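With one protein chain withheld, the remaining protein chains of the complex are depicted in position.
Order of writing sets the chain letters: A, B and C. Residues in each chain are counted from 1.
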Amino acid sequence: MPDALLSVHDLACARGDRLLFKGMNFALNSGELLLVQGGNGQGKTSLLRLLTGLSSPEEGEVRWRGEPIRGQREAYHAEMVYLGHANGVKDDLNPVENLRFADGLQGRAFDEARAIVTLERLGLSRCLDLPCRVLSFGQRRRVALSALLLAGAILWILDEPLTGLDIHAVALMEGLIRDHLSAGGMVVATTHQALNLEGVIVQRLLVGNVAIPELAVD
Amino acid sequence: MNLYTYASPANFYTLAGRLIPWFAWGAGILTLWGLYIAFFLAPTDFQQSEAYRIIFIHVPAAWMSMFIYLVMAFWGAIGLAFNTRLSFMMARALAPTGAMFTFVALWTGAWWGKPMWGAWWVWDARLTSELILLFLYVGIIALWAAIDDIKRGDRAGSLLTLIGSINVPIIYFSVKWWNTLHQGASVSVTKAPSMAAIMLQGMLILSIAAWLYTIAVVLVRVRRIILERERQTEWVKALLEKES
Amino acid sequence: MEWASWSDFWHMGGYGFYVWGSFGVTAACVLVEVVLLKRAAGETRRRLKRMQQWEEQ
Partner (left out) sequence: MYRFLLAVLRRDLTLAARRRGDWLIAQFFFVMVASLFPLGVGPEPAMLARIGPGVLWVAATLASLLSLSRLFADDHRDGSLEHMVLSPEPTVLLVLGKSLAHWLIYGIPLLLIAPVLGLQFNLSWEAILVLDLSLLLGTPILSLLGGVGAALTLGLRGGGVLLTLLILPLYVPALIFGAGAVDGVMAGTGAEAHLSLLGAFFVLSLMIAPWIAAAALRVSLE
């Protein structure tokens, strides 16, 4: 069985001197979704930050295409994109400028047309020139999602992607994840709310010892 | 017995426990001997009469303040390179003693300057560099105090010590360039000592005494840091159990 | 012996104030550091034992 794209080998993580989890192993291939669940403060976000390479584990390692991410930081970051609790959207810039910067981060020339199409697809056509400060949290989340789409990365790492979104936005989010997975992408996400994703290979990973009451994933 | 066994905090804790008395006693004896030389063997200096005897602690303290800073930078670099927890603990344990020696060097420098140059504080190259070194020490200790997360604190402190240690020679050169009031290094490794051999001997003995004292104090402090950081481990629990 | 009498020794050729001021402060700094260390060691052990009891409940 060729190496999985993303694999984790007896990972251990501690915050301060408290051990959050240890001996964690899993592998994820293209087209698969990994749902990370667990109570608050059990280490969900810490695990995601380990996967992105922002923080380094106490023991074990994270591998991308079979190689530890520590050694191939730039190559790995070119194929991965992370959406944390904070959107990473600048309030003083308007959505288009935010996307221009997101493209710049990836070291790519800015394709304004494609950016505007993506923003319109996510329902932001009326506020392309407004500073994000005036937008609602849901709208700012959509700007961050547009940046996610523009990045065109294989691996999405999403921390609580559904929080603060209205029903339409949640449906939109599920659609984006479904399209991304069917196009051969991979998603690692933490979430409290139920996700309806039919026909998607879902792995579930429990972090910490607090089990979440049955989560409807049909 | 390879060196690596003592890299683990548990082994180092017991080893340090055994070594501390030796270093402490060594420091005590050498200090007495050094003071004896300073006050009873060293002749009266024809120009500066008796005030020059302050040099017997001013110079060792100044040496130690610089030396400890470099050792801190060394342990910090080792910690950053090999991610060994013990080296970060050593760096943290060294800082207060280094700051203390810097303060002593400043104080004795000022109190030696008053009879010599007639002013409590003289903006001369050596003293000013010593003052800036004190600021560097205070900066590192303040940074460690401000960061609660141990892992981040260790690395941040070591990085600051690193850029500080690259800067110390430049600070010294620039201050010397700015004002060379001081009569030049009374003892520098390169040129021969410009004073009686007995005085040099006294100062060297007191420097070694200060060095042994530093090791003893740092080992005590590092043991305390080890206990605090290894709180969760079995051996610390057993140790505390045994004592209570 | 360098000094005729003990009083000469303390007088230190007229610079006693400065010499003993310097040596005194140095001794004081060393003493303060050692005392603080001793107190901190005891305090740490008490705190750790207290934490240990708390965690064992």
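Going forward, a contact is a pair of C-beta atoms (placed from the backbone, for glycine too) under 8 Å apart; a residue touches a chain by one contact, two chains touch by 3 or more.
Here the structure is a predicted model, which means the values were calculated and not measured.
Taking every chain of the complex into account, the omitted one touches A, B. Interface note: of A:Gly39, A:Gly88 or A:Gly138, the residue touching the hidden chain in the full complex is A:Gly88. Along chain A, the points of touch with the absent chain fall at residues 52-56, 74-75, 77-78, 80-82, 84-93, 97, 100-109, 131. Remark: the residues of chain B touching the chain excluded from display are 80, 132, 135-136, 138-139, 142-143, 146-147, 149, 151-152, 155-156, 159-160, 162-164, 166-167, 170-171, 173-175, 177-178.
We adopt the following convention: only the chains that are shown with their structure count from here on.
Rounded to a whole number, the gap between the C-alpha centres of chain A and chain B is 49 angstrom. Distance between chain A and chain C, defined via averaged C-alpha coordinates, is recorded as 57 Å. For chain B, the set of residues that touch two or more other chains comprises 231. Looking at chain A, one finds that none of its residues touch two or more other chains.
On chain C, the positions that touch chain B within their shared complex are 1-3, 9, 12-16, 18-19, 21-23, 25-26, 29-30, 33-34, 37, 40-41, 44-45, 48-49, 51-52. By the touch rule above, chain B contacts chain A in their complex via residues 148-150, 229, 231-232. Contact residues on chain A toward chain B in their complex (touch as defined above): 16-17, 19.
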